[in-house]
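Missing here is one protein chain; the remaining ones are kept as they sit in the complex.
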Amino acid sequence: MTTEPSARLMQGDAACAEGAIAAGCYFFAGYPITPATEIAEVLARRLPQVGGRFIQMEDEIASIAAVIGAAVGGAKAMTATSGPGLSLMQENIGYAAMTEIPCVIVDVQRLGPSTGRPTSPSQGDVMAARWGAHGDHPIIALCPSSVRETFDLTVQAFNFAELYRTPVILLLDEVIGHMRERVTLPSPEEIELVERPSTTVPPEWYKPYENFPADVPPLMPFGTGYRYHITGLHHDERGYPTNRSDEVQPWLDRIFRKIERSLSEILLYDADGIENAETLIIAYGATARSARYAVEKARKRGREVGFLALKTLWPFPEEVVEHAAARLHRVVVPEMNMGQIALEVERVIGRHKVRRVNRADGEMIQPAQILAAIEEWA
Amino acid sequence: MTTEPSARLMQGDAACAEGAIAAGCYFFAGYPITPATEIAEVLARRLPQVGGRFIQMEDEIASIAAVIGAAVGGAKAMTATSGPGLSLMQENIGYAAMTEIPCVIVDVQRLGPSTGRPTSPSQGDVMAARWGAHGDHPIIALCPSSVRETFDLTVQAFNFAELYRTPVILLLDEVIGHMRERVTLPSPEEIELVERPSTTVPPEWYKPYENFPADVPPLMPFGTGYRYHITGLHHDERGYPTNRSDEVQPWLDRIFRKIERSLSEILLYDADGIENAETLIIAYGATARSARYAVEKARKRGREVGFLALKTLWPFPEEVVEHAAARLHRVVVPEMNMGQIALEVERVIGRHKVRRVNRADGEMIQPAQILAAIEEWA
Amino acid sequence: MARRYEVRLAGTGGQGAILAGILLADAAIRDGKNVVQTQSYGPEARGGASRAEVVISDGDIHYPKVLQSDIILCMSQEACDRYGGQIREGGLLILDQDHVSRAPTTRAVRAPLTSLARQATGREIVANVVGLGMLTALTGIVSREAMEAAVRDRAPKGTADLNLKALAVGFAEGERIRREAR
Amino acid sequence: MARRYEVRLAGTGGQGAILAGILLADAAIRDGKNVVQTQSYGPEARGGASRAEVVISDGDIHYPKVLQSDIILCMSQEACDRYGGQIREGGLLILDQDHVSRAPTTRAVRAPLTSLARQATGREIVANVVGLGMLTALTGIVSREAMEAAVRDRAPKGTADLNLKALAVGFAEGERIRREAR
Amino acid sequence: MTTKQPFNKVKTPRESRVHERYLRHSKKFPNVWCAGCGIGIVMGSIIRAIDDLQLDKNDIAMISGIGCTGRMPVYVDFNTMHTTHGRALAFATGLKMVRPEMKIIVVMGDGDALAIGGNHFIHAARRNIGLTTIVVNNTTYGMTGGQYSPTTPTDAIASTAPYGHIEQPFPIAELAAVSGAAFVARSTVYHVRELEKYIAQAIEKEGFTVVEAVSYCHTTLGRINRWGTAPDMMRRLKEQSVTRRQADGMSEEEKQGLIVRGVFVDRAVPEYTQLYDHIIERAEAEVA
Amino acid sequence: MTTKQPFNKVKTPRESRVHERYLRHSKKFPNVWCAGCGIGIVMGSIIRAIDDLQLDKNDIAMISGIGCTGRMPVYVDFNTMHTTHGRALAFATGLKMVRPEMKIIVVMGDGDALAIGGNHFIHAARRNIGLTTIVVNNTTYGMTGGQYSPTTPTDAIASTAPYGHIEQPFPIAELAAVSGAAFVARSTVYHVRELEKYIAQAIEKEGFTVVEAVSYCHTTLGRINRWGTAPDMMRRLKEQSVTRRQADGMSEEEKQGLIVRGVFVDRAVPEYTQLYDHIIERAEAEVA
Amino acid sequence: MNETNETTTDQTGQEKEPQAQRRLPRGQVTIFPNWCKGCGLCLEFCPVGVLEQGSDGRVIIAHPEKCTACRWCELHCPDFAIFVTDIEPSPEEEIA
Partner (left out) sequence: MNETNETTTDQTGQEKEPQAQRRLPRGQVTIFPNWCKGCGLCLEFCPVGVLEQGSDGRVIIAHPEKCTACRWCELHCPDFAIFVTDIEPSPEEEIA
């Protein structure tokens, strides 16, 4: 019995909750749903211990609304749900994008469509995370593949939310959310935190949606003496509704630009063996674990296999993928869905290079399936 | 004054309502929202005139739910909304896909994201129509570009819904929905109608989700002596919940297959001048009108421009586009959004061939913008 | 491409610019023409500035909005400020001088549409139809009979006579101006 | 790759298969091993058949689920029917003979876990921990001390002693069987 | 004096073994519910009520949302539909509009009916559309494991209220009444006969009708609060409930924490689909 | 006897020209509402009530959903937020949880509050969270043009009820009361002084408070039903309303169609965020 | 009809010694063991103690003769695992 004192067994959902606490989350609103409920349950106990506040709302729509309301009050705020809840939240996620309110939405993906099979994993909400809300707006979505990564990316999600004034979606899946794993959490000093930027201009001059100089104007919390207006209508720099098309497009360009110009910070991934690869595997979430297993097996068999494990799914790392696949003719994209990130991979590198490996029956992609795809093509 | 007796001035929304009546729509449930409200208002008057039923529900979630409930009772049923309502309906659209209940959802797109600018047009919900609901499932989405086409595609939407037991989304936009245009409607005899297929097997043998022989097992209305179970959980052929993965994947494969094998019927588009084209324009909805105008102008200037006007957006006409663009290096995709169908075009023919023309400020794409893209590249 | 006529009718909410557009479009159909009418207005379904655009042609009408107006009818100063300048060379700009004092060009046709409406019918609300009458007389873009038929069929219940009277006044005023211009 | 040990613990809801998995995983950590524990169960959060999977290794654990079990503990007939056959050549299958009558192999280790639990503690509910004790004794996959520490820390409030007693009984039974097998 | 059973004349009351006629027992049993859960008891009451009323199974639909209670329809041999969480009444409204002749029973848990589904509940009541709603009120979210629900008692511990619950519970029956329902009653799974009677009345009555069936969830909320086994919780229902008549004589304090059983509303209000028939008449007359 | 105004001593009551201190008049006027719409009158009552209470503008938030009423926040010089349709109370709940010291006023139309937003309304009441809700009840969806709403009178014509409306209206005040609100009152835009008084009481009171301000929409529902101009509809409010005391003496038939004004609930219930403070105390104690 | 409460008449009018009558089973209980989940409701509430828990956790009919056919068990079994039929005294009993 040689225990490292800080190593412990922790569930993915709990790591997400602890990551939130570590990130400075002060408010959580949610509605129970398998397999995300544990996040709420842990935070119901933990948040008040650190002076924060938890509320269970009447549904998911109210939950995301309360989260945005709390964020407007200055709190780092989060909700957690699964597919059905994500669908319900879409309208207000769009509102958060429109009003540029930072918040974190966790979706622990289960097998859909519809109620599906609530206790089974899936990666079926990847496109819904990007495109579920009507209208055009960018979004950031992160996807961990281990318990420790869940902790880290939860912190990162809060940081990105505050840095870019945007909703951030954290896509877990049932495997990662319910899995317990040995994990050593970083000490508080090791964790890099972003606090919401504040303005120095006097209240009369404050423009919550200013186009210049920065693309991310500071958001002053309600109740701090900065009185201004927030609306889901198109608005001018002061936040007041506008009907002028020449005020809409600059805003829209800015909200896309604020993400695009920070891609180097936002795009998180692990790559290895890309240089000499004959075949590239691109995977994320629980499937990245199957893929990693398969990659190691294939390499043992003498295959040159490159591996790209994506942690940032949206914005899609176009350049990263293009670069990694540039020399190659074979890219395998395994997913627990009918092919979602594969669409983007195809868009970036061309349809005919891509071999999809899919299942959406509630079971993890087995390493053997990925291996077969590698071999079959080799 | 030389009036053709049957030609008349009609609004797009009204044409949609009349198309529904012509298609045999018996039930409408909805919640008012600009620019779709007129569809409800016309049907509130028209449906009871033909013995049908209209109800205004408490919100959009209830509206789509009621529509599905009515469809289970055997009615052709429809709802109409705009972006915010579409976002709210997503969970139940997924339910309709999962349970294979035919229904029609009209989304008259307005400028988003969020509340946006309610009276301004946009094509910002194209991806939301495909991917808004969590989990994997196919969907059919149609998009007219004139008042007459609105009538026709509404009929078609009902036909497809019944033929393939699937929700069908009809994507109008504010221009088409609110536009009044000279239109001559077809006489009832000219309209081809699909009635819901019925089974001849005795109730004890009936399997509402049978995999064979057809991919679209008949759906018997409640109250007709066929007692069975409908659930949003994964289910077996009888409709009972199942936890068996080996019953899930075949179902999933079937619901994709039932659409794919009928692509030749489902994919509607107009193509002209493709053969000799140097440049191809792909457009849909109101933007197809700007594009058509630009195409004619460009041809006058001696340019060889091909034009593909899509009416079926989902499933995306991969082969059609691939074929049309095969010889070409220049494809222009104008859209009243930040680039949505362009993503699919890029996926199918490669990113570097595609020139996007976008605006999402509530104004139509002007012919001059498209012309400029043609010229700039030529 | 067949000749496109582009007409813009603009005012504040409640002045009936959109109804005027519908009537004009309807009349064009009665004349066997092709027509598209579009509109834009303020918050959701009601209030605010509003404008209607009507494109009339013998052939297909692809782009449904006005590119450059052949004819503009402005019933408010705001509308005139915004659209008055967008008229094509040689186009016709009609202003309700009861509401518009500043115009972008001296070649505009001015008439007291609101006063004419009030004098003729007692109701200012039909100023839009007076304007339509003038427009018809001045341009011949639709026939007088078609315009009358459109008004008769589409006027809100019980207001057909009122509106026809307004149309007649507008037509007369248009004729008068035309004569004078000759 | 470092050696992977794959353990599957299966029963019906309420038999504590998942808790057993957690205890085993926790013990492995106390032994300085890497571990991943996953699970599957019936509708939403409750009821139905349930199973836990524990993968233990000295190195990284990528694929977190069982590929082929080294060890299986079956606490119900249904579980045994479903998983009993999936054991690898030479693996260990432990059956609670109070609940399992048919086994897929004659080489399974049978013990009346439920009866042992009742006899030792008066509570059948700790049969899972009896099973864990046996498993520990028979395989040494985790140390006895680590297992005890895990049980002590993770047992529901006020049940530590009860569970430790059950563990001891299981351990003794395992030892007995081992001795007999020698 | 020994009982020689084969020789006895055995009388099976019609309602006994009623499940053989109304349940899809062949494929779907045993049910998913925990041992001792009251949902099965409510299901029994419903089928006995239906048996009493001698309705044709083809004319009955049972519709539910999501939750343990929501699993009920799969077991009964009617036209059955398990919809999305909270939306059962909205689905049922559409079905009723196009099949007004059907008897539609909507079964929901307290969370399904009153948390996510609260709006549809009050609106269906306001419309007075002909649906029979049965709310199995176990005062928690059973399916997801014992979180607090809109009916969880103040001060109880729940998995999302580890320090005690600080909200007031909804009075379901009163809420239905003020929203416009035609018939509202409350009983418990202990008082099965009464429950069955109310359900039968509710199904027979035209308009929107509500029966709140108070139950318990011993495996989640019950366990967390150490309220004991299913029989223990059943006993609480017996002990903590009074009839409306008994309650009438009590002060507010005395009534605190008690379950008041009885019929709360039974009034004549025109049913929605019947009113809509008049609309159709008017509209058809207009075009004719 | 001619009035030489410059020489008169002019007394401006504090509340007069109150808009100069509370409205963002510079940029945002004239407002979007139709001439004569009662929403502006409610806005006046709110700012006068706030002025009476001498609150700091920085401590006030006004939150709305979507609708004509929903446009109100843009005009007032507080912390303002125009959210999504029906969800204002849920947004406000989050804000209140993290800024319990703020006075949060939620203004909603009848559709916003009770159609799509009905669930949040009853749940906020049940939780008794410290929000002041003002429902401008014009008995229709004004913004979208006169469709029937949850408060449209039975038999009225609406743009989606061309043959007459067949539903019962919600009694907003009663619904709030039964759901658990701490203070509930109703007045009309005719009775501005009373309205202002109730609003002030509601803002001062801790807990969830509701003021229903009955208004009208002459340009949509009013026009369709030929109920006349804004002054005509204002007159109807005057004539058709009675105080609770007057109503007490009336039979149900007599009360039919009347607007009963008054305070319906004013009770002491602990406010949610204050109760939550105790949770924090308990939790902090647990870890300490 | 009778002067004392000690004796009663059954439906046939025959006089009976009360003790004896009480012991006479009036209900016959059947259990479907496959469906019984052993929740204990029936046995805890059976007013006369007919039922007991078996070794496999499921219910068993320990004292069939005591059953008064009150049907509490049947009406409350969540799993339709128990039902009761009314027994009319058999000929032998009638003359017993």
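Going by the order they are written in, the chains are A, B, C, D, E, F and G; count residues from 1 in each one.
The working rule: a residue touches a chain if its C-beta (ideal position, glycine included) is under 8 Å from a C-beta of that chain, and two chains touch if they have at least 3 such contacts.
These numbers come from a predicted model, not from an experiment.
Every visible chain touched by the undisplayed chain in the complete complex is listed here: F.
When the full complex is taken into account, the listed residue touching the unshown chain is F:Met234, out of F:Ile63, F:Met234 or F:Val265. Note that of F:Gly40, F:Pro73, F:Gly109 or F:Gly180, the residue touching the chain absent from this view is F:Gly40.
Within the complete assembly, residues 1, 3-5, 7-13, 16-17, 19, 23, 25, 29-31, 33-41, 43-44, 189-190, 192-193, 229-231, 234 of chain F touch the chain that is not shown.
Going forward, only the chains that are shown with their structure count from here on.
Centroids of chain A and chain G (each the mean of its C-alpha atoms) stand 62 Å apart. With each centre defined as the average position of its C-alpha atoms, the distance from chain B to chain C rounds to 36 Å. Each of the following residues of chain F touches two or more other chains: 66, 82, 84, 115-116, 118-119, 123, 143-145, 150, 163, 276, 279, 282-283, 286.
Along chain D, residues 42-45 each make contact with two or more other chains.
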